[in-house]
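First comes the structure, then the notes that go with it.
With one protein chain held back, the other chains of the complex are shown just where they sit.
Moving on to chain A:
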Amino acid sequence: MYNFDVERPSTIQDAVKAMGREEAQPMSGGQTLIPTLKARLAAPSVLVSLTGIDEMKGVCLDDEGRVCIGGATTHATVAREAEAHYPALASLAARIGDPAVRNRGTIGGSIANNDPSACYPAGALGSGATIVTNNREIAADDYFQGMFETALEEGEIVTEVKFPVPTAAHYEKILQPASRFPLVAAFVAKFSDGVRVAITGASNDGVFRWAEAEQALSSNFSPDAVAGLSLDGSNMISDLHGTGAYRAHLCGVMTKRAVAAIG
């Protein structure tokens, strides 16, 4: 890696200030960023570590009953502490990567990076979560804007993610054999006023909501309801591990299985 300075603020306010430095790069768990730095594919002048900010850590419930997770909370912590409130989300967190990733990687880092094959974007979009930053709140529907693209502005930090808790939900994934990221995964959440389905790993535009499946499941929440649906594979990721057509097919299988798991 190239040389860089490290800032380790202990408040959001100081972090925002540090991010004002030229070529500053926020770093949370570093599970994506550090390998990128080691491969010399990024050259920030300052790394602003977010993991020393206590106000960005932990899992709690707000007045509306939403599960609120600090941006610097590790996947392992979410797996443990969200279990009682939102088991499907806790299960998603418990299955990300490997133990090193789960104990270093954070929800804010994952959401900010918006890898098209990451797990958390599906959980956030599928839950209709609200992404809280140092200066605003953004609905998940507006936040995820494409592969590695988000609504975040330069220097903006994800401080918290608020998840409305559905009556039932499930995250179903099939792993890419090498990276063990999802090859395709579906997060299905059943709310009293409808169903949300978010798909990760499949689209060249990153995580997306599958409207037809949501509609079908809102009127008939059963695996059969999505059996006849299909997605167009032409704009889906096509690589060594599967064609767009295969991924489009897997969207249906993962969604169906998520619904079946909810029962």
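Things worth noting here:
In this section, a contact is a pair of C-beta atoms (placed from the backbone, for glycine too) under 8 Å apart; a residue touches a chain by one contact, two chains touch by 3 or more; residues count from 1.
Heads up, the rule we're going with is that contacts and distances are computed from a predicted model.
A chain of this complex does not appear here, and its UniProt-recorded name among "Molybdopterin-dependent oxidoreductase", "Extracellular solute-binding protein", "Branched-chain amino acid ABC transporter permease" or "NAD(P) transhydrogenase subunit beta" is "Molybdopterin-dependent oxidoreductase". Checked against the full complex, the one of A:76, A:151, A:174 or A:261 touching the unshown chain is A:174. Although one chain is not displayed, chain A still touches it through residues 2, 39-40, 174, 177-179, 183, 239-243, 246, 249-250, 253.
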